[in-house]
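Down below is the structure, laid out as structure tokens.
All protein chains but one are shown at their positions in the complex.
Up next, chain A:
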Amino acid sequence: MFELTRYDARHRVRGSLYLSIGLSLLAAMVIWVYPSFKTEVDLDQLIAAYPEPIVQVMGVETMASLGGFLSFELYTFGWIILLGLYLAYSTAGTIADDVDRGRMDVLLSLPISRRRLLGERFAAMAVPIVGANVVPPIVVYVGAHLIDEPLAATDVLAVHLLSIPYLFACAGIGLLASVGFDRAGIAQRVALGVTFALFLSESLLTGTDADAVGAIAPMRYYDPNAILLEGTYNVADAGILVAMTVALVVAAQLWFTRVDIA
């Protein structure tokens, strides 16, 4: 078991390392600009100057503390949007690209069920998902100390740990797209589109009559503001994300066992 996961994981290590370094640089930059930003800009006035939809979409609550600033500049932008889209996109490439390039014939000649092939490929996405969360928390924690805006270590840890089920759910969206379309390019565009639409539906519809629509968006269940500003860790939400991921993977498996490989 897990031969394919091990193989894929090995091939994803280098990319994940670069991803982690890139995100660490982003984190370092956000922390580095914060002190000058705080002294030179009236932050509350800045927020008031942003158009309301932007504030709502980006989940801006406050910029008067490093926690609030990071939550919006780093976690909403870097994790919820960038990483979420990246994982949906990247996972969408797995199965569709194998089919597209004719590798699936060779893979399925192996004594391995389609269900297992899909599950193992998906499991290997743990490498970029976890990898993206290895170095950045250290950078954030140490950086915050260096600029004298210390953050609780548990908060930093929690904001990263709880992003893991969120990112798996985004990858799940990509997996479903990957099975549904046998052209990698199309699967990836669909995954990007759907993930971004879910993000918008969640952030724009909150507080409106259509609020319930956002309930299917993974973004509703990962809230960096609550963690970094209030120190509340919603484990039930993480549970929902896990359930969502499982549902997406099972749906993809059922679909994949029924389709003809083009």
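The rule is short, and it goes like this: a contact is a pair of C-beta atoms (placed from the backbone, for glycine too) under 8 Å apart; a residue touches a chain by one contact, two chains touch by 3 or more; residues count from 1.
Just so it is clear, contacts and distances are computed from a predicted model.
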Chain excluded from display, named as in UniProt, from "Probable branched-chain amino acid transport ATP-binding protein LivG", "ABC transporter-related protein", "YeeE/YedE family protein" or "Methionine synthase": "ABC transporter-related protein"
Option from A:113, A:154, A:208 or A:232 whose C-beta touches the chain left out: A:113
Contact with the hidden chain (one of A:3, A:44, A:211 or A:230): A:3
Where the missing chain touches chain A, by residue: 3-4, 6-7, 11, 101-106, 108-114, 257-258, 260-261
